[in-house]
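This is the structure I want to talk about, given as structure tokens.
Only one protein chain is missing from this complex, and each of the others stays in its spot.
Per-chain residue numbering starts at 1, and chain names A, B, C and D are given in the order in which the chains are listed.
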Amino acid sequence: MNIPQIPLDFNALIPEITITAFASIIFLLSLLKINKSLLVWTSVIFLICLIPLIPVFEGKAFGEFFLNDFLAIYLKITVLLGTVISLLLLGSYIKSRLILLKESIALILFASLGMMLLISARELISFFVSLELMSLSLYALVALRKYDKRANEAAIKYFMLGGLSTVIMLFGISLLYGATKSTDFIFIVEAVSKNSELSLAGLSLFIVGFCFKIALIPFHMWSPDVYEGAPTPVTAFISTVPKVAVFGAFGRILIEIFQNYHIQWSSFLIVLAVITIIIGNLLALPQKNIKRMLAYSSIAHAGYIVLGLIAGTQEGFNSVVTYMLVYTLMNIGAFTVVIALNEEDIENYKGLHKFHPVFALSMLIFMFSLTGVPPTAGFIVKFNIFLQAIKAGFTWLVIIAVLFTVVSAYYYLRVVMYMYMKEPIKSPNSFNHRELEIAIMFCALGVLILGILPIYLI
Amino acid sequence: MNQIAVDQAFFIYFYISLSLLSIAVIASRNIIHSVFFLLIFLLHVAAVFLFLNAEFLMVIQIIVYVGGVLALFVFAIMIMNLKEELKHRKFVKFAGAGIFSGLLFFTVFYGYIRNIKLSPEKPLLSDVNVLSSILYSYYLLPFEILSLVLLVALIGGIIIAKKDPKEDK
Amino acid sequence: MHSEHERLNDYRGELRKNLLISVLASILFSVLIIAFGGWANNIKYPILSTLIFFPIVGSILILFIKRQNEELIKIATLIISIVEFILSIPLYFSFDKTITKMQFTEEYLWIPRWGIKYALGVDGISVLFILLSSLLTILCVLVSWKEINKKIKEFYISLLLTHSAMIGVFMSLDIFLFYIFWEAMLIPMYLIVGVWGGPNRIYAAIKFFLYTFIGSLLMLIGIIVLYIYTGTSDILKLAEFSYPYKMQLWLFWAFLAAFAVKVPMWPVHTWLPDAHTEAPTAGSVILAGILIKMGAYGLLRFNLPMFPEATVAMKPLMLILSVIAIIYGALICLVQTDLKRLIAYSSVSHMGFVTLGIFALNHQGIQGGILQMINHGIVTGALFLCVGMVYQRTHTREIAKYGGLATVMPIYAALFMLFTLASIGLPGTNGFVGEFLILLGAFKSWKLMSILGATALVIGAAYMLWLYQKVFFENTGNYITEHITGYGDLNSREIVTLLPLVFAVLWIGFYPLPILSFMDLSVKELLNHFNSVIGAMR
Amino acid sequence: MINEYLLLSATLFTIGLIGFIIRRDLIVMLMCLEIMFNAVNISFASFSYYNGNYTGQVFVLFSIAVAAAEAAVGLAIVLALVRITGINHSDEITGLRG
Partner (left out) sequence: MEKVYLLIPIFPLIGFIINIIFGRFSKIKTINTIAVSSIFISFILSIFSVYEVFMGKTIEYNFYTWILSDDLKVSFGYLIDQLTAVMLIVVTTVSLLVHIYSIGYMHGDPGYARYFAYLNLFVFSMLMLIMGNNLLQLYFGWEAVGLCSYFLIGFWYKKKSASDAGKKAFIVNRIGDFGFALGIFLLFISVQTLNYFELFPKLLGLQGQTVNIIGLNIDLITLIAILLFCGAVGKSAQLPLHVWLPDAMEGPTPVSALIHAATMVTAGIFMVARLNPLFGLSETALAIVAFTGAITSFMAATIGLVQRDIKRIIAYSTISQLGYMFLACGLAAYGAGIFHLYTHAFFKALLFLCAGSVMHAMAGELDIYKMGGLRKYMPITYITFLIAAFAISGVPGLSGFFSKDEILWFAYSSPKGYGKILWLLGTITATLTAFYTFRILFVAFHGKFKGDTEVLHHLHESPKVMTYPLIILALLSLFAGYFSVSHFITPVVGEGVSALPHEEEKIVMAISIFAALLGIFLAFYMYVLKPQLTESLYMRFQKVYKILWNKYYFDELYNYLFVKPTLWISRIIVEKISDRKIIEGVVNGIPKLCYFAGGKVRNLQTGYLQHYAILMIIGVCIILFIILST
């Protein structure tokens, strides 16, 4: 039996390897008695230094197993940006609460490492393992605030449902493997037509795993509970960064591998997208807890993003990728404000403008961006998605999306309305760390600048 | 008896026993019984691997699952010292719906894959040497990532499970 | 009581001083900028961009003024708005009326990947709105001087940003850019209504936002479809394509959705009374003065030139809707009990005239429609200003509580009378010229609709005069005598606020020729294009 | 034969799934997850056998490792929950909803 050989070049892998090393060191350091914010800031600076270097490592590694092309780089930068901001949030949270453990920094780093590998993986085993690396880190992160009942509940739900989805996905992969005799994407692409029935069955189970991670209805049920129960920095992280990676991988698989089966997979993705957009927005309407509201809103956003995939074109996928960047900025930004104000009940946002004009203004920007009103970046990317969907002939889908965008405007604006138009009922017990301010400013300016000069988005 | 008939007979045995064992796992009221049924179940699976020419997998199955995972379960049960299950309901209230949706899944799924035909290949004759070569060269990347997975599981498991007197507020 | 009076006097002195400073400073500033412009003329001085970005830069500067320093904020805003106005004056004088091309054009590639450009330019139609907008913004700043007393900084920033976005709408030559400005305007406007408005402001603000948002998004779909079909987003180029009839119909409705809500046409008008009523005076003025004109402007810029066949097919329906709006709005006005609400509903009626004129699809109709938009901006803006001024004194908008104001505030009564007359379209005021042209145009186009529309002349007179009688005539009510004392008639700031509008009303009323000739060629060009397309189809 | 093995795999998977859905006890639910993992592993191994390459087997290796890792983390989470609240039943943790 001849053993396939692959060249062991791992130039393209260097960023991941660096992060691995760095995360391990941070983990080891976190066992020592070292100032927590020092750890946070070290990681932040490390990542910030790393981000501009990522484009340098464009290329392949391990033959075709690992691909670092333009899209992958874009997604990785997004992931790392999200990670940096999440780390800042975590830093501030650790400072003021003393409940989160230092290990969380390493866990976040491992999670983003998993995502980066996921983005680049071109082979199902690596793909699966990277996904697990990400998932396990996230389970642990959610469970970190272990003395909180709600956090525990969230972790249990996340873990159990995540496990279920993993198994279903694995089953799908097995069928896919059975149908194509390989796990390498390149071979799969060639072989998929030979056994199209089985591979489609595998694909549909496989996709369930994705749908779970990006919380499409009806696989969304975990997300509001987890978002609400998890510590807010972790929520900010979970709600954005993993989705970047998963959407990246999702798009690759659908658009690059199953291009020829566009009709089949788009048929049910359309159903899911419609349900997600409609129900996600409707569910967000009556929410009283802002984290929960944002959870449903991000469910609805997933619905919009899927429209880009449904388009089934490379451009559609690009639009998804750019959406993820903006989505990360605005969603993390919104959660940052939630952390800063230390307040989850929307009722308590009344009159916040009086106490925190800057936070309120940023929240306003995020809310309008989430709604998709120009001149924020949220508009540009949403426009892009709609553009691609209509180009692919899904005008009616876009009309539904648009109508429910109006519904979404209602609940986003409610936050703005509470902050600006109602009289305050109490002065918030907020905290005001440098990390938070930096994070908020970064996100808000990012959303605005990308909205006005969308050169990086298209 | 020819090889195929033997295979089929064994397969029928495994099919029945694996099904019954797994049902036993979910049906037994005592959690320790569940663990033991799971143990037997896992051993049977190991035997199935043998029939599929995957000796190495059989060994791994026994070592990892029986030696590792099940031990973990037992320890966990012992740490938690759970006995209430015996007094309480075993199933959730909406078990009927659960069974129904499970069966629905089975029907749809199996109805789907029942008819598939795979182009027959020569069955694999296992060779551990080859397997190892592949694992450490061709699949080096996932293998390395797997190590990280285990590391994370380690970190996660420990920090979640450990009691931290300092932060216990 | 005495000290109160003294304080008031002090305040007035202060006010005069501030106003003086502002005006002087603005003139100085403008001279500097214009001088710079003259110098930079060789390198093609981008006047339109200057107009858009000047208030934005100004609002950023205001952001850095300390919150407590209220007077400075006001003065700074006033200076910015006056300078903005002075800067926009060259648009009028340097505009070449003899050519139909877009003028003062600027063009930079903005989103290269999509070929979307940052393209600005004005024709005879849009210049008028830009000027009107600049003028009204100054007045809004003046009228808000005392009315707005919380979150002052934010208010003025919102005001300036709204202004920028609005004139951006009128300048854009790229459909994408147009949409950006179109929507961007919503954010500050939403805040202006919602934060500084009346008791029911939140409902009104959200209603306003959602209503317009849903329309705009449908237009967005239309824009995307257009863009995909043609591959360009240049408004002028888009008009040159000919689209299949069915597509035209769909697109016509998609665009109409946005514009009809903005105008507002019947039956999507109900946001308007709420928003106008609840908004602070400045908000109402901007809403009535500029914002709802954007809808009709959009119809002229997109629906007519791009979808001529659909326009012809939809013309009867549009005319009927316009007439319904005219009569419906007027009838509702007859029974209103709230000052602002009445004026708001009268806007529905007046804007019905505008759409009637536009869809008459002939020269007089369209010209009248445009003129009527300007008139409505001036007159309804002025009426809202007036109501705001009296509301500040009495804190009520209930008509029943008023009466006999003419005795207490004679100057106010006189000015209000003038605007009332303009509103009912008396010859010699601007309202007449617009309505006459519209009705004439509509008469040429569909007699019955013009006849029905003309009934509003009677009903309009009925409700406006009824309003005037209730508020100004008869004996002064107790409520008024109790509340009005200590303020008296209009102060100099308020008179200064209204004077430009008085001037405009009479000027357009007696000598509308400059404005008519200003847009003449643009309208002709529009109709030529329209008719040639229709002719080619047949 | 492959279809039979797939049937076996699907059957076991379904049983695990049903157990996962109907049992209240969190640890049994974890065990059900393990059953499902094993069902999938059987399918992998059988595909590997009939496809004639090692990839399936390799995948089973990874799958087993991942299952173990999941079990570890899962048990830790359950442990934490039981320690804080004393609850180990899935239908008693419904604090987050709506």
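Assume a contact is a pair of C-beta atoms (placed from the backbone, for glycine too) under 8 Å apart; a residue touches a chain by one contact, two chains touch by 3 or more.
Keep in mind it's a predicted model, so treat the numbers as computed, not measured.
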item	value
Interface partners of the hidden chain - shown chains only, full complex considered	A, B, C, D
Candidate in contact with the missing chain, chosen from D:2, D:17 or D:60	D:17
Among C:97, C:237, C:315 or C:363, the residue in touch with the chain that has been omitted	C:363
Residue, one of C:18, C:105, C:230 or C:407, that touches the chain absent here	C:407
Among A:78, A:165 or A:405, the residue in touch with the chain that has been omitted	A:165
Of A:18, A:37, A:96 or A:264, the residue in touch with the unshown chain	A:264
Which of A:410, A:431 or A:456 contacts the chain that the document leaves out	A:410
Missing-partner contacts on chain A, residue numbers	156-157, 160-161, 164-165, 168, 200-201, 203-205, 207-208, 211-212, 218-219, 221-222, 224-225, 263-265, 267-268, 271-272, 279, 282-286, 407, 410
Residues from chain B at the interface with the omitted partner, ascending	92, 94, 97-98, 101-102, 104-105, 108-109, 112
Where the unshown chain meets chain D, residue by residue	17, 20-22, 90-91, 93-98
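The rule is simple: only the chains that are shown with their structure count from here on.
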item	value
Inter-chain centre distance, chain A versus chain D - centres from mean C-alpha coordinates, in Å	25
Interchain centroid distance [CA atoms averaged], chain A/chain B, Å	30
Mean-CA-position distance for chain C and chain A (Å)	43
Sequence positions of chain C contacting 2 or more other chains	none
Junction residues of chain D, two or more chains touched	2, 6, 16-17, 30, 50-53, 55, 58, 62, 66, 69-70, 73, 76-78, 80, 83, 90
Touching residues (chain side chain A, partner chain B) in the complex	1, 3-6, 8, 13, 20, 24, 27, 61-62, 65-66, 98-99, 101, 103, 106-107, 110, 113-114, 117, 123, 125-126, 128-130, 132-133, 136-137, 139-140, 143-144, 146-147, 155, 175, 178-179, 181, 194-195, 197-198, 201
In the complex, chain B residues that touch chain D	7, 11, 14-15, 18-19, 22-23, 25-26, 31, 34-35, 38, 41-42, 45, 48-49, 52-54, 56-57, 60-61, 64-65, 68-69, 72-73, 76-77, 79-80, 82, 84-85, 88-93, 95, 98-99, 101-103, 105-106, 109-110, 113-114, 116, 118, 120-124, 126, 130-131, 134-135, 139, 142, 146, 149-150, 152-154, 156-158, 160-161, 163
Complex interface listing, chain B residues touching chain A	109, 112-113, 115-116, 118-119, 121, 127, 130, 133-134, 137-142, 145-146, 148-149, 151-153, 155-156, 159-160, 164, 167-169
